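After this line comes subunit A, so read on.
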Amino acid sequence: MDFHILDIFPVLLFFISFFGIITSGNIVKSIVMVIIMQTSVIMFWLGVGARFGTTPPIFEDITEIADPNAIADPLPQALMLTAIIIGVAVTAINITMLNALFRKYKTVEWDTMQELAVKDEGLEVQDLGGVTSESTI
Partner candidate 1 sequence: MNNLIIVLLVFWIISSIWCVFAQKTYRVIIFFGVFSLLTAAIYLFLGAPDVAMAEAGISAFTTIFFIVCVEKYYSRGEGLKHEMATKTNKPRKITRYIFPFIFCVALLVLFLNFAPTGYVVTELRDQYLQMFMHDVGGLNAVTAIYLGYRVYDTLFEALLLVVAVVAVIHLSWYEKTAVSDGKHSEMERSRMAKFTMRIICPIILLFGTYLVLNGHISAGGGFLGGLAFASFIICRFLVLGIYDLPIEKAIRMEEIVFINIVILPILAIFTGIMYLAWDATEIFQNIYLIAMSGLIGMKVTLGFFVLFYRYIAIERLPEEGEGE
Partner candidate 2 sequence: MIYILSYIIIGLGILFMLFGVIGLFQRKRDFYYRILIACKVDTVGMITIGIGMALRHGISFFTGKIFLILLIIVVLNPFVAHIVTQAAYKSGFISVYKRKDGDA
């Protein structure tokens, strides 16, 4: 396994946040975990761009032709700058959907909400497996 140190940490964080999404009983916490997952992807690309040098790609003068091997890659930075704004849009829509759900069911727990939704549609209540509600406000 031949990995740079800047690859290891974002990949580790990706799976930590994946674990968080699976195990969290609270929808707000799940949304936070989705943002953290997106941050890990952004960090991965910036780490790839900064592999050979960490000087910012901003120059003092037009005539300066710098040594390209000491400068961070500008292409992932430009793409990730748009990705961050898109992440805000995704977060806003997530919170809005959660607000609409909360208005109907008056809860932010996954399991309670599922049970109420099943009850509303007239189906039988299934065994959901380990119903926990630890996260409190």
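Here is how the candidates were picked: all candidates are chains of the complex that A comes from, given by their letters.
Simple rule for what comes next: contacts are C-beta pairs under 8 Å (C-beta built on N, C-alpha and C of every residue); 3 or more make two chains touch, one makes a residue touch a chain; residues count from 1.
In this text, all values refer to a predicted model and were calculated from it rather than measured experimentally.
For subunit A, the touching partner in this complex, chosen from 1 or 2, is 1. The part of subunit A that touches candidate 1 in the complex is made up of residues 1-3, 5-7, 9, 11-13, 15-20, 22-24, 26, 28-29, 31-33, 35-36, 39, 42-43, 46-62, 65-66, 68-69, 71-75, 77-82, 84-93, 95-100, 102-103, 106-109, 111-112, 115-116, 129-137.
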